[in-house]
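Everything on this sheet refers to the single structure shown next.
Here the complex is missing a single protein chain, while all its other protein chains stay put.
All chains are identified by letter, namely A, B and C, in their written order; residue positions are counted from 1 within each chain.
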Amino acid sequence: MGDTLEADFEHIIERHERIEPRDWMPERYRATVVRQVAQHAHSEIIGMQPEGNWLTRAPSLRRKAILLAKVQDEAGHGLYLYSACETLGVTRAELTEKLISGKQKYSSIFNYPTLSYADVGTIGWLVDGAAICNQVPLCRTSYGPYGRAMIRICKEESFHQRQGYELLMTMMGGTDEQRAMVQESVDRFWWPALMMFGPPDTGDMASPTGHTAQSMAWGIKRDTNDDLRQKFVDMSVPQAEALGVTLPDPALTWNAERGHYDFGQPDWEEFAAVIAGSGPCNAQRIAHRKRAHDEGAWVREAATAFAARSVVEEDR
Amino acid sequence: MGDTLEADFEHIIERHERIEPRDWMPERYRATVVRQVAQHAHSEIIGMQPEGNWLTRAPSLRRKAILLAKVQDEAGHGLYLYSACETLGVTRAELTEKLISGKQKYSSIFNYPTLSYADVGTIGWLVDGAAICNQVPLCRTSYGPYGRAMIRICKEESFHQRQGYELLMTMMGGTDEQRAMVQESVDRFWWPALMMFGPPDTGDMASPTGHTAQSMAWGIKRDTNDDLRQKFVDMSVPQAEALGVTLPDPALTWNAERGHYDFGQPDWEEFAAVIAGSGPCNAQRIAHRKRAHDEGAWVREAATAFAARSVVEEDR
Amino acid sequence: PGALAAYCLMLGDDALIYAHRLSEWTSNAPDLEDDIALANISLDLLGQARLLLARAAAADPGVVPTMPEGSPVPAEDALAFFRDEAAFRNVRFVEADNGDFAVTIARLLLFATHRLALLQRLTTSVDPVLAAVAAKGVKEVTYHRDYAGRWFVTLARGTEESRRRLVAGLGTVWPMYAELSRPCEVEVAAAAQGFGVDPATLADEVDAVVEHVLATAGVDRPDVAPSGTGPLGRVGQHSEAMGPLLAVMQVVARAHPKGKW
Partner (left out) sequence: PGALAAYCLMLGDDALIYAHRLSEWTSNAPDLEDDIALANISLDLLGQARLLLARAAAADPGVVPTMPEGSPVPAEDALAFFRDEAAFRNVRFVEADNGDFAVTIARLLLFATHRLALLQRLTTSVDPVLAAVAAKGVKEVTYHRDYAGRWFVTLARGTEESRRRLVAGLGTVWPMYAELSRPCEVEVAAAAQGFGVDPATLADEVDAVVEHVLATAGVDRPDVAPSGTGPLGRVGQHSEAMGPLLAVMQVVARAHPKGKW
């Protein structure tokens, strides 16, 4: 019977159809989906911090509203994604515990600080841009609830990307100081954005654990890291030109033969250090989340106690 | 024997000598001294808040250092005065508890907010000035430890007063905005400073409890409220003229006959409201103190536990 | 300034400063749902602030701070980022730190209850803009009040600790609450001219709602003295929390008086 179930599962995967929560699935598939969706959810939640950092200092009321709505959307994305995980039998509390204890990761990009208001725009343009490259293919991912969450998320992310780009465009039309601020921000975020696609698929730096291959076979992932990175670079270069900023990569040049831009490699040692916990903000991000979670414990307990009491009172 | 003790006590008071901690004293004298010294100590401690509010925003490094040293001195004054109380068998913990629970008062002036950096100067000039008028006579107060603490405190207060006046003088030599800032600050603090001497000694607003008369008889207090207030006004008017600010009292005028300035009465209803707890900052000041005290509880407990353990270990 | 402009500034500043405080909860709330809800409330109030500040500027351009020549800063931003502390007209009630979640819920309940009653009346303001802002705001603030009311009761009847914190939190915010219903000259003039409301006339209605929530929660009205007498914040006399709030809020805008954002 296990064989039939497994055959059914493989069949669904092959036809690029969706696996649904009640379908049978191999334990490793379940674990892999949970890990990937949780990591994505955690990234949304941790990602609230670098931008949230500028909420109280937004330089115009319109930008304050846009930023607040955006950070709120990230919380919403976290919410859908944790719900998607819950369909696989893992609770939000368990996932939060794993985030706080460092057992599950989040996107390395959020371990870099935001140091000027231009960073809000750059995160929208480059970071959300990279996220979209990663995520659009996931709308077709094999696990149903994840795929459907991604459709909604991608729509909002693409809205955020346009808003970020528009902020940078507006600033480039402002004062010299503002233009310098945008360039400085892009200089800081370009390489970390390239790192968002993960290590190269081949060569010394390639991930030894081979997550990519297995995930692709299962239809959880749909493209290789390097393909997505190339797509992102190709997309970003003309946008940078339109903006009037220089991307900080001397190797960046159009390769007519390939029909793509050639580009330099990020500092993969820095990437490894960030992943290992030595990014500029790893400790701060986790400490922030832990503090908020711990400080909220009494509220969550109160809600639980109140709900339990209400049930008892209704029963009478 | 009680009669002899009481006679000795009265004798010391009459000769304007000091009562010392080991001397016999009437219970009401002890209670009155404790109340007055505690109120004074509390005023120093609460008085750290309105000026401490500007420590992080001091506009020059020199002023930051001066302000920090001054607020530190206030903590030091609090420390001596709590020690003076302890000679009468009351602990600092008990007194702090009475401050936090509102059972003991502190000077009404600290229930007004500090709203500009000029307030740091005005507090030095007017508030410390009024405090000095109140306190210089207390250097001769009948209770020894209190009198000796007052000698040291008055010396430092008078230094603070000069620093405050010097800040205002410097600002008056600055920009128009700075001069306006000084005037606005003086406008806000003049009347509350006059209230620092307490209600009038006679008339409808006079304190019904008659603390003044009893305290004067015992040599705890040395002058009436109205005498001290007059002295303060006489001292402040020429200082205001030298500074170039207007005191906000249309009734203020030289009375050649009396050899004193005539002046208007503060809003004694406002004074009563502030004493009753409705000042602009009463709740905030107490909440701040309570929070700091509560948050420090685990540290004080640790110190006690560590000291106890050290004693045990030494005994072994 | 004209009475209409002064009145819109006052209501706009309440919304602006309180929205700012609430936005500080973002990424700090007890649970994701509350993070989202508080951000939403903050966004609603920020929206009200923008409309009200714009109305103030339109009614009397004299209220808008003068910007350097060639500055592209719109009126709403000149008002929010380039006024000094004493020119802000919000009540001190909205300035104080958020405190813990219980303090936040207690303040939100009181603020939203008052503002809802006010906006309901303002829907019939003779100023059509104000009436329109109020009509939109009524829907928003009804949700704010309900959210706060639900949490108020939940915390009061949740655990021992949540009840202790809620009662303490209510005591913390109560002293400054009186300021909302203490009429200032601008409000009296606004009521007389038919575009505004004398908040004293709302007191009973607001009080009844608050009493109802307190009763449901089984919590007593705090027995604490009001903080200050007179209009205070409404005439620019703020609390010590306001200076650091504005220092942070205005820092980027002020560093770039000719900036485009």
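Operating definition for what follows: contacts are C-beta pairs under 8 Å (C-beta built on N, C-alpha and C of every residue); 3 or more make two chains touch, one makes a residue touch a chain.
A quick note: this is a predicted structure, and the numbers were derived from the prediction, not measured.
Note on the chain not shown: across the whole complex it touches A, B, C. The set of subunit B residues touching the chain not shown comprises 45, 48-49, 52, 55-65, 68-69, 71-72, 75-76, 78-79, 82, 92, 117, 167, 170-171, 173-175, 177-178, 288, 292, 295-306, 309.
In the full complex, subunit C touches the omitted chain through residues 84, 243-244, 246-248, 251, 254-255. Those residues of subunit A that touch the chain absent from the view are 50, 53, 56-57, 113-115, 184, 270, 273, 276-284, 287.
By definition in this document, only the chains that are shown with their structure count from here on.
Common partners of subunit A and subunit C, by the touch rule above, are absent. Mean C-alpha position of subunit B lies 36 Å from that of subunit C.
Centre-to-centre spacing of subunit A and subunit B amounts to 57 Å, using the average Cα coordinate of each chain.
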